[in-house]
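Dropping the structure in here first, questions after.
Not every chain is included here, but those present sit where they belong.
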Amino acid sequence: MELFRVIDIAGTVAFSIAGAFAAMEKKLDVFGIFIIAFVTALGGGTLRDVLVGEEPVKWMRDLSPSIVVLISTVAAMLFTNTIKNFHKILLLFDSIGLGFFTVLGIQVGINHELHPAICVALGTMTACFGGVIRDVSLNSIPLIFQREIYATACVFGGVIFYVLKMTEVPKFALEATCIAAIVALRLLAVRFNWRLPSV
Amino acid sequence: MELFRVIDIAGTVAFSIAGAFAAMEKKLDVFGIFIIAFVTALGGGTLRDVLVGEEPVKWMRDLSPSIVVLISTVAAMLFTNTIKNFHKILLLFDSIGLGFFTVLGIQVGINHELHPAICVALGTMTACFGGVIRDVSLNSIPLIFQREIYATACVFGGVIFYVLKMTEVPKFALEATCIAAIVALRLLAVRFNWRLPSV
């Protein structure tokens, strides 16, 4: 579907830029910045493909996501301040990416006939583990383990997905609702500073 | 075998609780605590499955280990102090898990007709690399690289396994002896504070 293609690209752009900014803060060189942007955007999907056994992994079979990462990274380096002024749009793209990659992961799980709970886990990993690999590579404890409502939004969206799946809702509406639910929860969490408890 | 099923669960419980406690010390949120517990308990087996090509990896094909991790993590968060009072039982379970997961990894290697030395490495990885991933994610240098007799116990047990395999010992006795050797060496090492040399 053409719309999902646009969403895919918007999400990849937002994830790449988030990765590039994190790498620039740590004073990496241009090569390191690109690798961290790449890992942030495509690391979750790569882990998903490896765990279910879809190899060569997706970005090896299709060059376009790598190109999107490359262009986004160059833009992030050249227009750092301009882009930072658009942080609200970036947050929106990031949330949309979060939702879209979750649905993508769930679909891969369904194609492999995995249990719904595993599919939701796979969707969440697809959306979130790029950020985990980024943080671990940059020598920080992953952000998403520290009270952010981030992975939680993916799990929430995944549950909505399976609740709706039991009804007659057509596939497109199902996926769109799941993405919308994740975007909504993520934006509300940022807006109202919702956090998960620690112990 | 029913006994091995019980041992498997005891080991998964001990590994999950160790992971959850490490995550709680680093003040992660409840989601992060669960992920670290999961990675500690199932990360070694996941790496094993990925390296030999058994995909989708085991925890995607069978929901029960994930459920054991979930329950153990909730217990670790709710009854932290009570559980810490039973640290000797935890150590025993942990050692039994170490032995059992080593045997499990060796068996996977044998099924793939790998060289005995590789099978022992695979068993050791199954038992130990969950802890490595946990420590790296929590931004520490892995504990098992720092003079603990831990992975060494797995290697020792693996050697015993192959020495006995050359005799007429039946499979069950073989595996039980291997597990017992690992448990014994691990407990002795903790008791007498045995350590590996550094250089």
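Read from first to last, the chains carry the letters A and B; within each, the first residue is number 1.
Definition applied: a residue touches a chain if its C-beta (ideal position, glycine included) is under 8 Å from a C-beta of that chain, and two chains touch if they have at least 3 such contacts.
No experiment lies behind these values; they were computed from the predicted model shown.
**Student:** Starting from the 2 chains in place, I would like the total count of identical chains in the complete complex.
**Tutor:** Number of sequence copies in the full complex, not just those placed: 3.
Rule of thumb we're sticking to: only the chains that are shown with their structure count from here on.
**Student:** Calculate how many whole Å lie between the centre of subunit A and the centre of subunit B, each centre taken as the average of the chain's C-alpha atoms.
**Tutor:** Here the centre of subunit B sits 31 Å away from the centre of subunit A.
**Student:** Which part of subunit A faces subunit B closely enough to touch in the complex?
**Tutor:** 50-53, 109, 112, 114-115, 117-118, 121-122, 132, 136, 139-142, 144-148, 151-152, 195-199
**Student:** Which residues, counting only subunit B, touch subunit A once they are in their complex?
**Tutor:** 23-24, 26-33, 35-36, 46, 50, 53, 55-57, 59-61, 63, 66, 77, 80, 136-139
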